[in-house]
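Okay, structure first, notes after.
With one protein chain removed, the remaining protein chains of the complex are shown where they sit.
Letters A and B name the chains as they come in the text, with residue numbers starting at 1 for each one.
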């Protein structure tokens, strides 16, 4: 039934019967006690993509699976893991799809270089609008 | 130089047009595939959820015979749809284990009674941790685990009649 959710027009509107009857995992909707750890977990959650939603991070999705992913992130942060490790774990499972922060690689190089290339090209173009300094 | 610049926008648009057209005419599939296919089954250790079947442990797999690992839940409607197909696979001699996602003892028990029970073992995954570890993104999904304990195939969505030959072929390959 969760798969049906992907067909839905809007994700925040999850169909009433799409979910299990179990309450959400303990850490899906509660914070870690240590604010430093919680901040770290939160920052990581904002960069992980909910795999059953249509383009939402797990930090702002009502989907059950997003809740379970949040719980997993918080548990691992609590156990002392680094955010980068957890991200690697997720990417091992779901590929780069799960990360909203695309890693720099051959396939993403054009993306990350785009701002610089555009700036350079734009500067060249803009130079044409200016008069050559006289004298 | 100026002539070149003036035609640049059209050239760029042509590229964008091609990209969008390719996305439209050949829509990539929206399914989120597990990146675990081809890798060994991750460490799983799930307690039993029913009173008469054992839970799931990674050590149970890869003992010289391929097995199916079905991700299901009693609250999932497509799972009802695929239940008869799994029964058919079971009758064909396929060994099937299951992970029950976010489920209860009573829920699973009632589901099996009503729709049939093809499973040898069922693990209890209350917080979807095993599901996440497998790179699975929904219910139902079915993984083929080969004779050496590696994941060799992932079927996303309910298993229908037409999927059975492919699954059997994958199981054959996984021996």
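Here, a residue touches a chain if its C-beta (ideal position, glycine included) is under 8 Å from a C-beta of that chain, and two chains touch if they have at least 3 such contacts.
Basically, contacts and distances are computed from a predicted model.
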Name per UniProt, for the chain absent here [options: "Cytochrome c-type biogenesis protein CcmF", "TonB-dependent receptor", "Corrinoid protein of di/trimethylamine methyltransferase" or "NADH-quinone oxidoreductase subunit D"]: "Cytochrome c-type biogenesis protein CcmF"
Displayed chains contacted by the hidden chain, counting the whole assembly: A, B
Hidden-chain contact residue, picked from the options B:21, B:92, B:110 or B:169: B:21
Absent-chain interface as seen on chain B, which is shown: 2-3, 6-7, 9-10, 13-14, 16-17, 19-28, 30, 32-33
Chain A, residues in touch with the chain not shown (by the definition above): 9-17, 23-24, 29-31, 42, 46-47, 49, 53-57, 59-62, 95-102, 107-108, 110-112, 114-115, 118-119, 122-123, 125-126, 128-131
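What we mean here is this: only the chains that are shown with their structure count from here on.
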Chain centre separation in whole Å, for chain B relative to chain A (CA means): 23
Interface residues, chain A side, partner chain B - complex: 1-4, 6, 19-22, 25, 51-52, 64-65, 68-69, 71-72, 90-95, 97-98, 125
Of chain B, residues touching chain A in the complex: 5, 30, 32-36, 39, 73, 75-78, 101-104, 107, 126-129, 131-135, 137-139, 157
